[in-house]
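Of the protein chains in this complex, one is absent; all others appear in place.
Up next, chain A:
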Amino acid sequence: MNREELEALAARRRAADGERWHRVSVCCGSGCHSMGAEQVLATLKGEVGAAGLTREVQVHASGCRGLCAAGTLVEVESGPADGAERHLYVGVDPEVAVRIAREHLVDGRPLSEHHADPSDPFFARQQRIVLESAGRIDPEDLESCLAAGAYAALEKAVSEMTPAEVLAEVTASGLRGRGGAGYPTGLKWSTVAKAAGDRKYVICNGDEGDPGAFMDRSVLDGDPHRVLEGMALAGYAVGAEQGYVYVRAEYPLAVKRLKIAIKQAERLQLLGNRIFDSGFNFRVDIRIGAGAFVCGEETALMASVEGKRGSPRPRPPWPAQRGLFGQPTLINNVETLANVPAIVRRGGAWFAGIGTAKSKGTKVFALAGKVRHTGLIEVPMGTTLREIIFEVGGGIPGGRAFKAAQTGGPSGGCIPASHLDLPVDYESLAAVGSIMGSGGLIVMDETSCMVDVARYFMGFCREESCGKCIPCRAGTVQMHELLGKIAAGRGELDDLGRLEELADLLGAASLCGLGQTAPNPVLSTLRHFKDEYLAHIEERRCPAGVCGAGARAEEVRA
């Protein structure tokens, strides 16, 4: 494979697509999949076949389009690729699919209902880099990905650029780790590039475990080649020839599509030996997690890849110095790596022009909870929470009032309404006691109890602690018990002090990030919603009516 062949393949596919009257893509991301997208796809294919239009109309599956709340989503694109007419249908079931086929595809009369408005802020306010192709391409069809520009950045890198130049672009882009901590990606890469070792490794961390987060899943099952290309670019820049994608077993669709993608890429020598006829070799293998949240922590993840028990170990040595199998290792999150092809293709300076002073580019968020448009969105860094929740997200359903936004999962915190105009970037979120995290954003309204939320996340950490260090293993048990006591209306004022003292211990003394950040949901709710704790303790009442204390206030007192 060389540049001419790559371009010819892509051009041939684009031309073939352009000759069709209609190109119909059915969202088969995990959300739509669970709502019966496969049936919709089969129905459309059947109808098109029955009408004898298989040459004129192409029907294919695509990855996640983001508007998961309104699945199944079906897009009909008509006319030449540039300037095509687009119709996006929402809430499509097999019955609607039959109508789309008969009225729109056969008779040329688009349906008047089940339409999504493309000028809706949900679409208009987004800026897609990571998700630029997801939702359009067929993730199981390499040619469809090539037509959308896949592997062009890798080709450019290995034939025109030195590894140092690729690294320089990533550094110039200002990209920071999307796993949550926000460590500068260029700096991490250059540490691995400089490290001495017989072999080096690139690991893609797809062990997304935060409750309510599904960004990485959607990227992996919507555009797996982008992640593979990002890994290969990383391998080229740091001098690694072997990559591992670590995906959790709970993402079977992502695993399936990754397997297909790797096989397809190897067949065209986009992965493997002598990529694009250069001297660069890069192989990717999949490692499947076994269900432990802690395996998202980099040292535990590496132990798991090595086939050992997934327990973290103290750092230093950092993975960049001594990582997988004792060799220098680069570990990046799925979304971080998915940004890289665009950066190499369009330049670091282009990327650095998006976002805020210290947080560059865009961020993918998984909107969940009490928000109208639950689903996946990508917005520039610096967009305010208000814009994300009330414009892109469509606000709170049922006319209820906003109470808090939870970011960062069990390591993050709850942000109250008074901070709604906060620009979303790493520093701003940290300043109000939460974190950017990997992108889970759970919206809560007045029916959510903040003590209950804190108790939920502490329960999660209690279950997911690996059990190695004492503060995390035994401290989360005690904190969870205290929160349960308060929620049940049996709390005392002293319990708040005990909680804070334990939170201090866990934060300072735990071995890894899981324990160190486990108190954050408690601390942030104590900071912004102390009145709710006090209502549970002093008045034996749950203001949101969630905890037992609200329902059985009198009983509890007696």
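One rule holds in what follows: a residue touches a chain if its C-beta (ideal position, glycine included) is under 8 Å from a C-beta of that chain, and two chains touch if they have at least 3 such contacts; residues count from 1.
In this section, contacts and distances are computed from a predicted model.
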| item | value |
| --- | --- |
| Missing subunit (named according to UniProt) among the choices "CRISPR-associated endonuclease Cas1", "Hydrogenase HoxU", "Multicopy suppressor" or "Sarcosine oxidase subunit beta" | "Hydrogenase HoxU" |
| Hidden-chain contact residue, picked from the options A:A11, A:A81, A:I470 or A:L493 | A:I470 |
| Candidate in contact with the missing chain, chosen from A:L511, A:L526 or A:C547 | A:L511 |
| Interface with the undisplayed chain - residues on chain A | 292, 309, 311, 313-314, 462-471, 473-478, 481, 498, 501-502, 505, 508-511 |
